[in-house]
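Of the protein chains in this complex, one is absent; all others appear in place.
Let's turn to chain A:
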């Protein structure tokens, strides 16, 4: 093979290598870009029960009295925070458009103050976008002194355009420790998406 041909071949190989490296870097970045994209996608579509954690205005036009929907509340402790979360009633039956208030009780059962947060989730996920919360403890982190009890309200409505096939909506609140102060193992909670989400 002549030197000339060898040179063009070498240049071709170099070109292929650089293009591959560019593709590699791009795909690696893409994997990380999928993290916020996924989050935005889930919030916009309400998939995955990811709830908007901003207060929403209640709508005060008429409620739909022809329908009754059961709203169930489930509270869970996610990862070893020494707290209890209780709800005054396990379920309510309301009309779409009707405003309802339910009280939740946080109780720090340990001998030390700690920070925690109740992370909400809605099931079925198609109902997610139809739950409007005017006030919720789940919007922010809570700090409880040793042994402290704290009662906090949830004020919410179901949209009137809640899909007709949905007769039961379940709201799940899971307690998580905040800030790594009390965090067992690696449950340190640096929120990746911040507050704007």
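Definition applied: contacts are C-beta pairs under 8 Å (C-beta built on N, C-alpha and C of every residue); 3 or more make two chains touch, one makes a residue touch a chain; residues count from 1.
Everything that follows uses one rule, which is that contacts and distances are computed from a predicted model.
Chemist: What is the missing chain called in its UniProt entry, if the choices are "Urease accessory protein UreG", "Cytochrome c oxidase subunit 1", "Serine/threonine-protein kinase RsbT" or "Spermidine/putrescine transport system permease protein"?
Modeler: Per the UniProt record, that chain is "Cytochrome c oxidase subunit 1".
Chemist: Hey, which of A:14, A:93 or A:149 is the one touching the hidden chain?
Modeler: Checking the options A:14, A:93 or A:149, the one contacting the hidden chain is A:14.
Chemist: Just one of A:56, A:126 or A:170 touches the chain that is missing; which is it?
Modeler: Within the whole complex, the residue contacting the unshown chain is A:126.
Chemist: Pick out the residues on chain A that sit against the missing chain.
Modeler: Answer for chain A: residues 1, 5-7, 9-10, 12-14, 16-17, 20-21, 23-25, 27-28, 30-32, 34-35, 38-39, 42, 45, 47-48, 50, 78-79, 117, 119, 125-126, 174, 176-177, 180, 183, 185-193, 197 touch the chain left out.
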